[in-house]
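All protein chains of the complex are present and in place, except for one that has been dropped.
Showing subunit A:
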């Protein structure tokens, strides 16, 4: 018999724990000695029988009459088996609420007949929506306190439906109950003969466990590699799809492929030939390829999305707010990446559902953000494959957020950020970049100089080119002089033309770098997003060099007289004067041409080039 996981949500003191305790009693799931014990401890506190004490097991919970920590109890009826998850209703304990609700198949929202929709009714329903629930069952509890009134029930049904609609949830069923007296839970209520609908227990028959995603493409995140004996076993849980012996698997991020030789298992009589979603498997491969924890196996025909940027809807759990530009550790199944908060598009206050913009996301708020990773990440859209479309963020060792992946509109960000693997051409028959490096005697890439007009970018770029060329390097400089006169001759200086110009520079730099050349670009490139887009084109080849000089000294230098013109209003939107310069948050190299001489800056860049682009003898 399959088990259904059911979470009971709702506002403080609307009767969640009481309802579960009472159902257990009414279906005979409570042991005799437990009932005696509960009677005794209720009596000791001068209370009538308190069903909530079945779940509120801790002394502080009983004494304060609240649920602090999420708990689970198990129920069995002749037809179904349930794990019922009780969660706290206080906003201080939303961490615990999410920890409980995240694994549920179905949800019940409890609303007090007297109080109606309250703060935590709103918060919990929004969290349920965020977790992916699009429908809930609602119980209007404590009907005894409103004299089992049909009018009050109808009024609340309207109120609850209106609220849930706003959140984006459908209430499949709304039932009047009194948990304390057992009305409408397991037995029909004598006090509400006007209600012709089902009891809570019979409504639960409509619930089923979420099916294992067997029909989705194969996703097998690697959990560990075992070498206990002569076998090298690659272990992991199949999150979706199926695999069988003989299948060719492709492992992200390398995208190397190998055939499944065997599916290993201990204590089985017949060899295992196939496995599917939900199973923890161990496989051996026919070819010896490098695989480690955090790799993701799929079939070649249905690979995951591979991306450096993605949108996410995150729930922030930590006391310290999330900040734009900060780095966090992302964990998605067994995959771990450092991510930067690249953009905060929207912050949603789940208490009043208002939306605002900002550079922070506070505790218990939901944010729509764009995250950026430097190393390729592989995932699926949450709505397509939940197991590969949800992640958590850690700050140090603390879990600070949960998030869902949305990639549908990522291209609108103007970031060329994800590609489907089918589009990656096979390179086996081509000259590889490594072939070119060996021929040239050094590696290639792009040194992307960014900084204010007059900071010294062109001077440094041309001097570096000179030195490296004389050493025999394949090197070239791209700057305003050679790009604006030809490739971008059709562009002006409006913001959109400037974005386009930088986009072209990125593309041309990548082509040169892929052909083995060390490219040095010298453009103000004031926008972080433009630079990130260029980086995303060629993450392993891109090196950001921040040429730092104060605005005052740049104005003083003013080699082309541009600042003077800008001040006179002859040039509009001039970086540093009438348009912003966004300082790089973590450039690979920073040189300061106010504090260092040209030679010192050149030395610093040369030693970086030596470290990153020199070819070892054996490479």
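Rule of thumb we're sticking to: contacts are C-beta pairs under 8 Å (C-beta built on N, C-alpha and C of every residue); 3 or more make two chains touch, one makes a residue touch a chain; residues count from 1.
Operating definition for what follows: contacts and distances are computed from a predicted model.
Looking at the choices "Autoinducer 2 import system permease protein LsrD", "Sulfate adenylyltransferase subunit 2", "M56 family metallopeptidase" or "ABC transporter ATP-binding protein", the name in the UniProt record of the chain not drawn here is "Sulfate adenylyltransferase subunit 2". Of the candidate positions A:91, A:261, A:331 or A:565, contact with the hidden chain is made by A:331. Considering the whole complex, the residue from A:170, A:206 or A:280 that touches the absent chain is A:280.
Within the entire complex, the positions of subunit A that touch the omitted partner chain are 1-3, 28, 31-34, 37, 41, 44, 54-55, 57-60, 68-74, 76, 81, 83, 95-96, 98-99, 102-103, 212, 223-224, 226, 228-229, 231, 233, 235, 237, 264-267, 276, 278-280, 282, 293, 317, 331, 333, 390-392, 396-399, 402.
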